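The complex is shown incomplete by one protein chain, all other protein chains being positioned as in the whole.
And now, chain A:
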Amino acid sequence: MGTPSVLWNVAKKCFTVGVISLTVSDLFSSIVPVRGASMSPTFNPKTNSLLESLSDDRVLVEKLCLSNYKFSHGDVIVFCSPDNHKEKHIKRIVGLPGDWVGTIYDVVHIPEGHCWVEGDNLASSLDSRSFGPVPLGLVKGRVTHILWPPNRVSSVERKTSRNRVSPS
C-alpha cells in the first residue's frame, strides 16, 4: 500500500530535479573540469599526473553568450573539437571573423562565422595552429570563473596580444 506510491513520489522528484537541472546547465551555466596543461598558468598551473582528477581546476561556463554568438578577443571558450565531436576543448579566442592572424609560417584570414583559438601555454596546446579556424557554431560556452581549487577562486580575465592579430 505505502511502498509503490513512495517509490513513485521519489521517482517523480528525481525526474523533476533532473529535468530542471539539465535545462539550467544547458541554458545558463554549468561547472566543467579542465583537463590538461594547454591553458597553463591560467588553469592547471601544476600538472600532477598522479592525482589528476582531484586537483584539476573546475570552472564556471556560462551559456547565455550562445544566444547571439558575440565574443570578444581574449574570451576563454569551450568548444567541440572539429576532428572529434565528442571531445570538448577549452582555449582562448585570439581572432574573430575578418581578422588576420599571424602564425609562424604565414598570415591567416579568419573567414565569416569562424574564430581562431589558442591555448595560453603555446608549447603544449593543440589549437587553431593545428586544426585551423573553428566554426563559431561549435562553441558551447564561455568560461567566466574558476571555482576550484579554493585558493585560486577568481574571475577569468580577457587577455589579448596585440602584436599578432590585426582586426578587420
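What to note about this one:
The rule is short, and it goes like this: a residue touches a chain if its C-beta (ideal position, glycine included) is under 8 Å from a C-beta of that chain, and two chains touch if they have at least 3 such contacts; residues count from 1.
Everything that follows uses one rule, which is that contacts and distances are computed from a predicted model.
Taking the options "Electron transfer flavoprotein subunit beta", "AP-1 complex subunit gamma", "Lysine--tRNA ligase" or "Peptidase S26 domain-containing protein" in turn, only "Peptidase S26 domain-containing protein" matches the UniProt protein name of the chain that is not displayed. Interface note for the absent chain: among A:P41, A:P111 or A:P149, the touching residue is A:P111. Across the entire complex, the residue among A:I20, A:L122 or A:V153 in touch with the chain not shown is A:I20.
Hidden from this view is one chain, which touches chain A at 15-16, 19-20, 22-23, 26-27, 68-69, 80-85, 111-114, 135-139.
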